[in-house]
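With one protein chain withheld, the remaining protein chains of the complex are depicted in position.
Then we have subunit A:
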Amino acid sequence: MAIGKSVIRKDAWDKVTGRAKYTNDFKEKGMLHAKLVTSPYAHARIRAIDIEKARSLPGVRAIITGEGLPLTGEDLRDRPPIAFDKVRYHGEVVALVVADTLVHAEKAANLVHVVYEPLPAVGKPSEALKEGAPLIHEQLGSYQKNEHTYPEPNTNIAHRTKIRKGNIEQGWAESDVVVETSVAFSPSDHVAIETRCATAEILPDGHIIISASSQSPFMIKRLISTYFGEDVGNIIVHTPLVGGAYGGKAPVQLELLAYLASKAVGGRKVSVWNAREEDMITSPVHIGLEATVKLGATKDGYIKAAEILFLFDGGAYSDKAIDVSRAAAVDCTGPYHIENVWCDSLCVYTNHPYATPFRGFGHSEQAFAIERAMDLLAEKLGMDKWELRRKNAIRPGHTTPTQVVLNRSNVGDLPACLDRLRELMEWDEWQRIEIDAYTVRAKGISCAWKTSTIDPDASSGVLLTFNPDGSVNVISGVVEIGTGTKTILAQIVAEKLKMDVNDVYVKMDIDTQTTPEHWKTVGSRGTFMAGRAALEAADDAIRQLKAIASCVLRASVEDLEVGYGKVFLRDDPSIYVPVKDIAYGYKYPNGNAIGGQIIGRGNYILRHLTPLNKETGAGKPGPEWTVGAEGVEIEFNRRDYTYKILKAFAVIDIGKVLNPKAALGQAMGAMSMGLSFASRETFLFDRYERVLNPQLRTYRPIRFGEHPEYIVEFIETPQIDAPYGARGAGEHGLIGMPAALANALSLAAEVPLNELPLIPELIWRKKKGDSHDSI
C-alpha cells in the first residue's frame, strides 16, 4: 500500500514555502546573544585574559572564561568547553560574550584581550607520533574515560584499535604477490548550510530548556546532566528541523556553551549561533587520515593477507574521532574475504580542529586506502580491476575483520552489485581511451560496505496516538535532518495498519520530554531502529483496537482484523466497527463507554552487539552490512591537468526499497558529497597549523553544473530483522566515490594519485615527480 512508493515527503510543502523552521528561526524579544572569542593560534599557552574593556561596553551582560569548568567528551573527557590554560587548535573558544544583541556581543568580543605564548604546533598524525613531538595533552593519563577507550599517556595517541584475525605470517607465506601503498588527506568540513545554533534558558524551578540544531537531542540531555550534575529530568531539549548535519551535528558543543551562558545571566534565554567561519573550524570537522595498506595475494588473484595502519587526524580533542577510528578498523579490509588481517587504527591528537563523524563514519576514508591498494594489486597481477574485486567479494559464510560470521540476512549481495555495475558502466568496452592529443577518458571503480558501530545498548522508541477521525500521529525521536526518515516511518505505520499514508501524520520536531528517545540520528540506523519500534507500536495499537472491537462486535479478538479504517470480522468484513468510533473509546447507545484514546507504544534495541576485544578486535559492532559497487567516468585534460566528472555510478544493496525517490536522493546526495570531498574539499593549513580557508569563497564545495550524471540502481536482498527488509542507506553512496575518482584519475594521468583532494595542482605535482612545492 504505502511501502515501495515514492510517497511525497511530509515536510515537503513547509520546505518549499519557507515555512519550515530551524533553530535560529525562533527569535524572542529580550533573548540575549552570545559571541565566541576564538584562538588565533593552533597551540599556545594562555597567559592572561583581560575582559575589563569588553565588559564595560553597553549591552554586555556577561563574559565567561574557561576557569573551573568540567572536562567533556563522550569516550574520553579531554575537552574543556572553553579553553583553559592553553589552546590546542586554531578557532578554539577562549571566551564567550553575552550581550543584548549580536552586534553588542561582537563589538565586545573584539575587545577581549588574550595574551598567548605560542607553542610548537603539530599537524600531521605521523609527525605527532614522532619522538619529541609537542605533547598536546600532558594529562592524558588522568582523564576520565569509558572502559573501551585506551589512551596512551605521554604520547599523542588518544586511542588504538587492534584487529588481529587469522595468522598474518601464514598469509604472507601463501602470497605470491605483495603490494604496499600509502594515502593521505587533511581534515575538511561538513558545510551544512545551516550553521550550528543552540539556545538555553534556566527556569526558576530548575528546568533547563535547550533548543539545538542537533542530531543528538537526547545525548545533550544526558551529557549536561553528567557534566554539570543537573537532574536529567530537569533538562528538556527541543530540536526542530535541522538544516543539514552529515554527522557534524552529532557531537555536543554549542549546547554546553548556551547552558553556561544562560547560567551566567541568571537563567535568561541566550542564543549561541555560529558564523560560517566558526562553524567551519571552531565546531568539529571531518577527520583527516594517513594510512598504509599492504596486501598479499596468490598469483591467480585471491587475497591472503592485509596489513593496515590507519593514523587518523583526530585534531585537538578526541570527541567522536575515537569512534570513527574504531569504525574504520571494524571494516578495515573493505568488503573482501581476507582470512589474515592485521590492522592498527590510531586516533591521534594534532593541533588541527577536532574531528567528529562525517557521513560514512570512517568508511570513505578506509575505502580510499584499500581501494587504491586494490587497483595497485590488480596492476601488479596483470588482472582486470573489476575481476579482482569480484573474485574476492565478501559473501555469506565469510567473516568480517572483527570475526562476525556473515549470513544471507546480515550482508547484502556484493557480487550482484558488481555484476550490475559492470553492465551499467560498460566496463568491458573500455577503461581508458584517448579522445585526442590532450583528452583522455577513464573509468575507476570501488566497492563499499558499512555497518553501524553505535553503542550496543542504543535504543529507539515510537508512540502512535490516534485522532478522533481514526487518523494517526507518529512520534519518534529520529531528528529530521533531511533524510526523510519520518516520512518513511509514516509509510511503515500506514502499511502495518492498512491505512492511507495521508491519514498518518508525523511530528517533525523533537521535545525530549514528550518524544520517545532515539539514541542519536546517526549511522544510517533511523529506518531500521525507529521502523522496528513503529511496527511494535502499530501492533500495540492493533491489540487495543481489537480488544475494544471484540466487546462491541461480541467476537473473539482472534477473529478480528484491522485495516481500511475498520476493525472487521475476518470471515465477514461486512461486520465491522469503524476505527474512528473506537479510537477515543466506544460509547454505547445508552451512554456507557469503554476504552479510551488508543496510544500505541513500541521500542527497539539492537540485539547481541558486543564491544571489540582490546587485543584482537573480535566482537560484533553492528547488525548488518550494506554493500555496494561504485564507479566514476572522467575526462582528463593532459595539457592543463583539469578534469570533468562525467558520470557517477552506484549499485547498492539496500534491501527492500521503501521509498524509491527518497532512496535515490540519499544515494545521489551522498555520492555528490563524496565527489566534492574527493575533488576539491580540504582545509589549507599554514606552517603554524592555522586554517587559511574557513570561508565558502575559499573552501568551495561542488556547485550546480559541476555535477556529473548520476546513475544509481539498487539490489534488494532483504535483511530479515529490518522493517520490510530495508537496509541502511544514508551513507553508502559516499563511501566509494573518493577511491573511484582517484582510481579513474590515476589511470587517466598514468601516475598514482594517493592524496585528496584531487585538484589539478596535485595531479601536476605528481606528474612532475613532486619536484615542485605546492603553491
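Just so it is clear, a contact is a pair of C-beta atoms (placed from the backbone, for glycine too) under 8 Å apart; a residue touches a chain by one contact, two chains touch by 3 or more; residues count from 1.
We take it that contacts and distances are computed from a predicted model.
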From the names "Cysteine desulfurase", "Nitric oxide reductase, NorB subunit apoprotein", "Putative oxidoreductase iron-sulfur subunit" or "Phosphate transport system permease protein", which one matches the UniProt record for the unseen chain?
"Putative oxidoreductase iron-sulfur subunit"
Only one of A:194, A:255, A:495 or A:731 touches the unshown chain, namely A:194
Which residue among A:258, A:478 or A:673 touches the omitted chain?
A:673
Please give every residue of subunit A in contact with the chain that is not shown.
6, 8-9, 11-22, 24-25, 27, 58-59, 103-104, 190-195, 241-246, 275-276, 481-484, 661-662, 664-665, 668-669, 671-673, 695-697, 701-707, 709-710
